[in-house]
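Yeah, one chain of the complex is gone here, protein chain that is, but the others are all in their spots.
Chain lettering (A, B, C and D) follows the sequence in which the chains are written, and residue indices restart at 1 in each chain.
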Amino acid sequence: MRYPFPVGKSDFIQGDEAVARAAILAGCRFYAGYPITPASEIFEAMALYMPLVDGVSIQMEDEIASIAAIIGASWAGAKAMTATSGPGFSLMQENLGYAIMTETPIVVVNMMRGGPSTGQPTFPAQGDIMQAIWGTHGDHMLIVLSPSTVQEAFDFTIRAFNLAEKYRTPVVLLGDAELAHMRERVYIPNPDEIEITYRKLPRNEEEAKLPFGDPHGDGVPPMPIFGKGYRTYVTGLTHDEHGRPRTVEPEVHQRLISRIFRKILDHRDEIISYETFELDDAEIAIISTGIVSRSAIRAVKILRERGVKAGLLKLHTIWPFDFEVIEELAERVRKIYVPEMNMGQLYHLVREGANGKADVELIAKIGGEVHTPMEIAERVVG
Amino acid sequence: MIIRGDEPEQIGLLKKLYKPGNYFMQGNEALAYGAIFAGCRFYAGYPITPSSEIAETMARELPKLQGYYLQMEDEIGSIAAMVGASWTGLKVMTATSGPGFSLMQENLGYAIMTETPLVLVDVQRSGPSTGQATKGAQGDFFQARWGTHGDHPIVALSPISGQDAFWETIRAFNIAEKLRTPVVMLFDGVLAHTRELVRIPDVEEVEITYRKLPRNEEEAKLPFGDPHGDGVPPMPLFGHGYFTHVTGSTHKENGLRDVYTPEVHDKLVRRLHRKIEQNKDVYEKYEEHFTDDAEILVVSWGVTARPALGAVLKAREEGIKAGLFVPKTVHPFPGERMRELGKRVRAILVPEMNLGQMILEVQRFVNDDVLLRGINKIGGVPLTVEEILREIRGVA
Amino acid sequence: MAKEIYSKYPLIKYLRKEALPTALCPGCGGGTVLNAFANAVDQLKLDPKDLVVVSGIGCSAWIASPYFLADTLHTTHGRAIAFATGVKVGLPDKKVVVISGDGDLASIGGNHLLHAARRNIDITVILVNNFIYGMTGGQLAPTTPFGAKTTTSPYRNIEHPLKISETIASAGASYVARWTTAHVYQLIESIKKALTVKGFSLVEVISQCPVQYGRRNRMKEPAEMLRWFLKNSVPISKARKMSEEELEGKFVIGEFVNRERPEFVTELNKLIDEVQEHFGLKGE
Amino acid sequence: MMYLKSAYEIRDKYMRKDMLPTIFCPGCGIGSALQFTLRAIDDLGLNQDEIVWVSGIGCSSRVPGFVNFDGLHTTHGRALAFATGIKLTNPDLRIIAFMGDGDAAAIGGNHLIHAIRRNLDVTVILINNFTYGMTGGQVAPTTLKGLRGTTAPYGQFENPFDIAQLAVSAGANYVARWSVFNYLQGMNSIKKALQKEGFTLVEFLSPCPVSFGRRNRMKTSPELLRWYQKITVPLAKAKKMKPEELEGKIVIGEFVDRDRPGLVREYEAYKKRAKKMMGWEE
Partner (left out) sequence: MRKEVLFSGFGGQGVILASVILGRAAAVYEGLYAVQTQSYGPESRGGASKAEVVISDEPIDYPKALHPDYAAFFSQEAYSKYLYTVREGAKVIVESDLVPNRDFEFEKKLEVLALPLTRIAEETTGLSLTMNILTLGILTTWTGIVGREAMEKATVDAVPRGTEQINLRALRKGFELGEKARKGLL
């Protein structure tokens, strides 16, 4: 296999470019998109690479069509991705729900910018954290990852594909405008250095007949992709194990939705990941995700220099949320600070997790600039 | 001609068309009549189960009242047309269900950013995706709060009966007008199609509000300022020669785009939040039953609040000190009151027709010494009194 | 020196001074469109107080918003016409104008464009077609000529451009015309007609984007692009006699339709009248 | 005259037994259009396992659930966008999009014209019944002036779309329109459409007595069919008529039949060109 970029060595590239290269290495062979700042560079890289690796890159008439096309491609057997920013992400919400309901592996990248509405197109923000979790209608479950460096943008993209394929679910990758456009050193591995997952396929006719069943007891049914003679029927309506619409029986709905929750929540240990920094003996905890984590690490260093026992919990997976880890942490620290580039979103989840056991304070910043380390450190020392 | 809804001619028409009295009607119809009484004279929508009867009622009634009913090409077009009409001075509404609500999210954010009064009804059905199209649910609780991108505040109400829908819709319009903001009505498929006795009041009983208009050229020049300190700028309507510029991009107080100055964004978005936070008295509303001495508190909303009340009453008969707290304005969540109540009780039960959404709000305001448990049911059939009672007994 | 000419520009009175200078790149055709629009308004002696200008997202959406001094509604991507529909219903006596780009109105917003034409609502749309998404950095648009290069079709465009004027004419608009920025006088005349006609009117303006389109397609200079327009423009009368192959890569210019059809808001108000009449509510 | 297999034979061969009966109301025209499509497939001897049926939301969109093929029942209006992904990923699959007028031309109007513009290789069977049947009879963008729906209780005041004409001017390779009454022509058109590259569309005027007819003084299917006969004009005849005479009429026939290269072929050439430009291939 020949790659349209150097592999097995480091390169100095933008976050957007890293996402695109990772997707190619993860096996993504279908990209559909629509131009939007600051995610357009992902699309442009995909447009350049895809035809060379016999993949498809197509520009659709809008974001709704883009996510629709990648869901179709996924059912035809391709690993598929789209990338956008807030306004486009809002438009994709209906079909994101469709992907959840039909258990279609896809990766949706949202490079967050200042909002609401058109807001500040070129500036970073973290205003879509809750939207990524709650944006579509109805009870639903999905996976949300959040990188903070260009290397993580690369690594998490590969992870996003693996999780999507393994659990037959959409995965949202939440970056931001700063990360999207920032260049950093990234190690682009050789394909044999990466572990790549592909969705379970039915092993026999029997399994193929239950595209929404649970033959292996892990909540994840094998996916009988189109064109294999399985004659699979896929619908966003409530359906039984065979895929037949069953919209009036409460038990069928209960069974389906519970399994969709279970297949992710039962595998929390594998899905949830985070990193800690100086947290073991910390009295003050900072919890953050994405680009702000970098300021937070520096803030911890500054605080430690000043004799404040501070530590950082940096979340890689935002959803499902690790309420337990937060609660444990809340039991042993004096106070938790949550710096984020919005008016308080992760903060709500942290408060739910802390369960009243520690005081939680929000350090909100909006307007398009990442918190400086000092801004965080000063709030902590008061 | 822009109709506010309180003109003598309009009052006359309402009197002539809708005699006060008790009617047997669907929740959807009651809600539509509420909108009509509130002065809504522009409706743009797209058919979707289980909200279509709202559109049908509006299509039938609005022309009689000199109002406009539009069926747009999709839900995105519907909310867009509403925003346009609101800037001409009309009171506007649309109704949809989950899939349409998902499509409207981008323009809902636009309405928040441009401070456009409108009422958006989401008749919740069982999802995700197309789900059970005809069945009710409460699965869009957090979507209403967080569905659009970017930092935004939102006001959302949730009525508990057809009669309540009539009055709450009027309240929704009043809040939207008073705070120059979109208001979401979280209705549901069960109540939408339930026929009940609904009293249509005399027009005089209904109090309605209209947005602040600029009192002079000066005020009109700052359509996104805060001349009165309440966070709510007067709204210079189109067609009055003010040359107003409205944009969803980050803008200065005069409306002109400035997407590069962090302070401009900070000032605007913080005011949008402050406008909601500091005007709690305009929208905050909840119901309480037996909370004075309750040891077990049931917290519920929307359609589930009714079996919840039934269960609490039954529990009381059995000697269990149960109480009920029903937020009627569900966003912003009445956290202060929740905190107070949370301190007094031993256990809190949160029944809802989803896999646990409002319970997360409750959790933020209660300490860990309170037993907190959700009673969750999905599949389209409402929780029963017995199901909730069983849980109350379980913690009694 | 340049400043003096600027201040003497007589149409400056139509512009929102505090918003100037515009964000348009040097050589952009947007300025020509703004100028043509201001000229049309001036020649028709329209009071800007009777105008509401609506736009979506993109460079061309900025042409009149916020630079034209009227009520201006700058909306979300693709939805300008739907917003304008609400405005027109609320203010039937005002002229409602949408000025926006090809990506905005014909790609993401294509459906609203079609349906507004079908309804024949009295809105004037000036669609600036520069074959590209300029603001986001030069991606493929549904109007990009077959074979052209963009950042998302780096090896050439394999899709066929949407014939906007033709499609909208068949969707039911009252007035449709297409010109290029090299046909300023005709353009002004068409905008005047569009503003006057009762019903949906579309003026499509082929416009140059030297920075994002020209540069990638061997036309760095605005003048080169204008020459390209002039060389390849075919009047509609002549085009009718030409075959599809002969018309490949040409710009058909002229008026596509100019007809009377029932108009949406008029019909809506007529319906309200009839209903009120029917229920005996007239004169209440 | 071709030999027509019995309906039972077609049913048994192509329908999912466990999904029957269908949800369609008595007198509904969707069944007829479905039968024409299945017969066309049968006549052409197409491989059942190489066809994917795609649909959006609405009565007609439930069809892929009843036929025994791979099927993707998607969100409202978006079927053709989903189809784009399937077709480009696996060009060996033939795509049939079964759509209603509200789905295809109201909420999905944009995807329709853009799929046509790209010349996506897909055959659209479009059921035009002038109404939203599933949600209870609201007016659609195809509803003729003056006709009633629950959201136009006083008669539609908007102008309708002519979908076939729109498809022609957007650039489709094959476009035909019939009423379900014209079964031979309809079937032949589907057969033609299925054999062509690029975007093909066959529109059927289809009776909906329950949601549409009932509100327009045509309670039964035969009444609707008679009405279709009255308002339809064959293309050859229409060409000789004046615009005024055609007011309120619907033209039926084959509107276009041309052979522009389809999206799949274009994309294959594109990949080759890319590799050549980057020096990967000669």
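The rule we apply is simple: a contact is a pair of C-beta atoms (placed from the backbone, for glycine too) under 8 Å apart; a residue touches a chain by one contact, two chains touch by 3 or more.
The model shown is predicted, which means the values in this text are computed figures rather than measured ones.
J.: Would you mind spotting which of A:30, A:43, A:98 or A:123 touches the chain that isn't drawn?
T.: Result: among the candidates, A:123 touches the missing chain.
J.: Among A:298, A:335 or A:379, exactly one should touch the missing chain; which is it?
T.: A:298
J.: For the chain that got dropped from the picture, name the residues of chain A it touches.
T.: Per the touch rule, chain A residues meeting the hidden chain are 9-12, 38, 122-123, 149, 177-178, 181-185, 291, 294-295, 297-298, 301, 370, 372-373.
The criterion applied here is as follows: only the chains that are shown with their structure count from here on.
J.: When the C-alpha atoms of chain A and chain B are each averaged to a single point, how far apart are the two points in Å?
T.: 30
J.: How big is the gap, in whole Å, between where the Cα atoms of chain A centre and where those of chain D centre?
T.: 37
J.: Two or more other chains touching the same residue: where does that happen in chain B?
T.: Residues 63, 73-74, 76, 99, 106, 110, 129-130, 247-249.
J.: At least two partner chains per residue is the criterion; list those residues in chain D.
T.: In chain D, 75, 106-107, 109-110, 114, 141, 154, 267, 270, 273-274 touch at least two other chains.
J.: Which positions of chain C touch chain D when the two form their complex?
T.: 107-111, 114-115, 118-120, 142, 154-156, 158-163, 166-167, 169-172, 261-262, 264, 267-268, 270-271, 274-275, 278
J.: In their complex, what parts of chain A are in touch with chain B?
T.: Contact set of chain A toward chain B: 64, 85-87, 89-91, 93-94, 97-98, 100-102, 112, 114-123, 125, 127-128, 130-131, 133-140, 235-238, 247-254, 257-258, 261, 342-343, 345, 348, 351-352, 355-357, 366-369.
J.: Of all residues in chain B, which touch chain A in the complex?
T.: Answer in residue numbers: 76, 97-99, 101-103, 105-106, 109-110, 112-114, 122, 124-135, 137, 139-140, 142-143, 145-152, 247-250, 259-266, 269-270, 273, 354-355, 357, 360, 363-364, 366-369, 377-381.
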